[in-house]
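Excluded from the complex is one protein chain; the other protein chains are retained at their positions.
To keep things simple, chains are lettered A and B as they appear, and every chain counts its residues starting from 1.
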Amino acid sequence: MIENTRVGVYICHCGSNIAGVVDVAEVAKWAAGLPHVATSQDYKFMCSSLGQELIEKDIKEHGVNRVVVASCSPHLHEPTFRNACARAGLNPYLFEMANIREQDSWVTADKAEATKKAKALVAAAVSRVAHQEALNSLFVPIDPNVLVVGGGVTGIQAALEVANSGHKVYLVEREPSLGGHMAQFDKTFPTLDCSACILTPKMFDAGNHKNIQLLTWSEVEKVDGYIGNFTVTIRKRARYVDESKCNGCGVCQEKCPKKVVDEVFEAGLGYRKAIYTPFPQAVPKFPVLDRENCNFFQKGICKVCQKVCPTGAIDYEQPDTLMTVKVGNIILATGYDLFDARRIPQYGFGRLPNVFTSLEFERMTNAAGPTGGKVVLRDGVTQPKSVAIIHCVGSRDRNYHNYCSAICCMQSLKFAHLVGEKTGADVYQCYIDIRTPAKAYDEFYQRIINEGVHFVRGKVAEVTDAARGPEEAGKTIVQVEDTLIGKQRRIPVDMVVLSAGLQARADAKEVGKKFGISCSADAWFIEKHPKLDPVATMTDGVFVAGACQGPKDIPASVAQGAAAAARVLSIIGQGQIEIEAATAIVDETSCVGCKECIASCPYTAIEFLEDLQKAHVIEALCKGCGTCVGTCLSKSIRLRHFTDEQLVAEMIGAMQTMKSFETVEVQ
Amino acid sequence: MKYGYFPGCSLERNAAAYHISSMAVAKPLGMDFVEVEDWNCCGATEYVSLNLIASYALIARNLAQAAKDSTIAQLVAPCSACYLNLRKCDSYMAKSPALAEKVNTALAAGGLAYKAGTLRVRHLLDVMVNDIGCEAIAAKVTKPLKGLRVVPYYGCMIVRPGYSGQASFDNVEQPDTLDKLLAALGAEVVPFSLKAACCGGHMTQISEATGFELIRRLVKSATDGRADLIATLCPMCQLNLDAFQGPMNRFCKTDYHMPVLYFTQLVGLALGIDAKSLGIGSELVDARPALAKIGVEAPPEPEGAPKKPKRDDKSLPMPRMSAV
Partner (left out) sequence: MSTTTTPGPGATLFDRVVAATPGDCRLGMCIQCGTCGGSCPSGPDMDHTPRALFALINAGMRDEVLRSNTPWYCVSCYYCTVRCPQEVHITDVMYTLKRIAVQENGFDDSKAPDFSKTFIYWVENHGRAFELGLMGVHMLRHNPFGAFKIAGMGTGMLSRHRMAFKPTRIKQLNGLKAILAKAKELEASA
């Protein structure tokens, strides 16, 4: 506490958000009586420029040297008011905020109680601010390199945007090739563009860009550091193919004798070899040898690929390589998994042969797919004369996933179109709602209506082969209530396509942990703010884009990829970043060198100085969590801006105020 | 292992075969059943249609009676409706203290009380397969049911409860506990999509058209699958599919002859127990011609049955089912 502490107190109305519940005028009047308060007033919107000017004026003209604003959450406006103080020449850390909105007016029904609580919160802040010290932020440089994790359309977009601006990008992709799910699709809605035709040019650009280092068949193992200064360890898995020698001729996979069901790219509908590129336009062109299914690795025989390779590029001894790179920002674009339709036994997927999932159907209609683009039954030969397409499989369903998967309505309409175009079959579309909100989407719906698809409004109850009569024999029967006529219908068809929902990747939680970000209950990565900041996360320097943040279509994914890139470029453009000054500091005179703090720090932000035998906090890594302060046995660590004196003062301010409201009954 | 045993009204008479076959196989398989003293009707689906608190009190009286024996921790019901009622009552009393209080106030008028969760309610099939185990049962089989094509028919109530956090012991849509048991007995298990579809309960008495149609579907599906007989685990299902098969045939103008036995009768046969001691012969659609097929060569596949795929066929791979 300094001599002549003069606190300025400002109680914000926030329109009626606070003033509708808390008697702000009363609180301001009451606060004027608190120790060290030089001026106290209430105002409609403190965050407005006029509101901020009040603060600046009081600092410049009335000698206010401590500021308390009672308003909303510091998450929103702490920077605003700190900047106001700084502009007026007051150190921004001599400011404290009392949250009387999210923590008071928005959660308290009784107005009298809310006003009392507001007073206590203000008294706490006033008491605390008197003990606050001027602090200086740390500025750290930003490494201009960028890591993009995930090589689907979103990751490719983000990588290209950053690379085109002249900065280096490491693009890490888990599968052997770029492309992600979009590479599996046939046509894309609403334009019915061929998916590969629009994606592969971007894939080639990313693969050939001088600023993009492509690391496919690779995964990030470890991430250390903080915004501007991440150290990332990447495992490049062994392809068993020497990339410097391989020319992508494809003879190895042609001659390989081992056929395997391709569960990933072909969605289980087709085959690949043990040594393979997932599809002909793969980027990079180098194949990958699947150890688990290779005759040589499993049984010690074969080696045909090595024998036939014209350049001698097969290397069974090739090890995984670990590389460490330094980047300043990270963009996660890891995409989604398809909902496993086997979890809904009444839909028959996996039991009834002619029930297919959406991804299986995409591969089927794809001209480069296992049936050469022909729509056929599971026998691989027969063309269906009737097809049912079922919406909301695993979505909008509390038994599986509560949310809507955003793309299935459009995808189902697209399927209806493709079935009609390729087979002329009768199409029955079973839905709860038709969700076609984006540009040209509802027009696409109109187009499909025009093509004569039979729309049945009802969520399908079951898909069965148990025929009730001769007209159903040998068919796959869809049982559904046609809710618009209020009758149960049984529709015998040849083929059923399930529009399965999207779900987070199976390892999303582990991946989130690795990068220091959180996942929602449905395991999608959590954005900083769902409306105002959908690509940032609560961890500075780590961004999310595309389906990994929540189900979305290609236009939205591409937009988010570009948005994340723009955010990253703006940080790189600033050249340096301000680190919050609320960091821990070790008093080396009393530190006994026990290293307990080092073990307890969740951010590995404390190092041990061997020569001095003392602990030392690396400020740039420190997040100010306070764990070390509590752990330190000799009470040698202090957390700046959260010192014991400040916290105790805050508590006393609140408690004394609450106590003063208690009325004591005199018997 | 010792269990409380709740036979239910059906097992006294119309499903006596279920009762005596259950008793016949219990000892050889190591299950010790202690019948609940002076148990009353669980109310089936009738009592709860006209009463609320009283219907739960009616069921809870049985739970209270069973819980009197403190050496009993598990209550086994062979009848699916009794099983569902007992489980539901216990579960709802646990979830809703208000309901539990009212039920216990009512029980007190009869000098009884029941604390929700005291007993674990289980179906006989669950106990046999999950406690005794298919392996142990297979080891005791002396007369395997080889050559017998059996439809595993579960009916609706045994796997539902399976909602609102009440766990079902098997998959709610396509269970396979009975399939596994029948396979362990050496029978050929017929794939049956309608394995957990409803037999119609009492609908034959409310609307013949509805009731008989529900029975017809099941019998037709079993016949289409070339089954020799249907294995059931619920007296209502057995009554509907067996006793009402004749009236159903007359109403629907069909001519099905599909015998329906209790799974415990099949277990007994496989363990070498004689048919009479298992109540075989009490079914209205005679099962003996079907049972005569045991040990006999299976007939050749008929024309039009799905053929096994050739080596160079174009068929697309089916999804793997193991990983669910």
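Assume a residue touches a chain if its C-beta (ideal position, glycine included) is under 8 Å from a C-beta of that chain, and two chains touch if they have at least 3 such contacts.
Everything numeric in this text was worked out from a predicted model, so none of it was measured.
Which of B:R250, B:R288 or B:R320 touches the hidden chain is settled by the complete complex: it is B:R250. Among A:R396, A:K552 or A:R567, only A:R396 touches the chain that is left out of the view. Listed for subunit B, the residues touching the missing chain in the whole complex are 9-10, 12-16, 38-41, 43-54, 56-58, 61, 92, 95-96, 98-99, 102-103, 105-112, 156-157, 160-164, 172-173, 197-198, 200-203, 205-210, 214, 243-244, 246-247, 250, 281-284.
Residues of subunit A in touch with the missing chain: 346, 392, 396-399, 432, 457-462, 479-483, 486-488.
Convention: only the chains that are shown with their structure count from here on.
With centres set at the average Cα position, the gap from subunit A to subunit B is 48 Å. Taken in their complex, subunit B has these residues touching subunit A: 171, 173-174, 193-194, 197, 217, 220-221, 224, 313-321, 323-324. On the side of subunit A, the complex with subunit B involves touching residues 261, 268-271, 340, 342-346, 348-351, 353, 370-371, 376, 378-381, 464-468.
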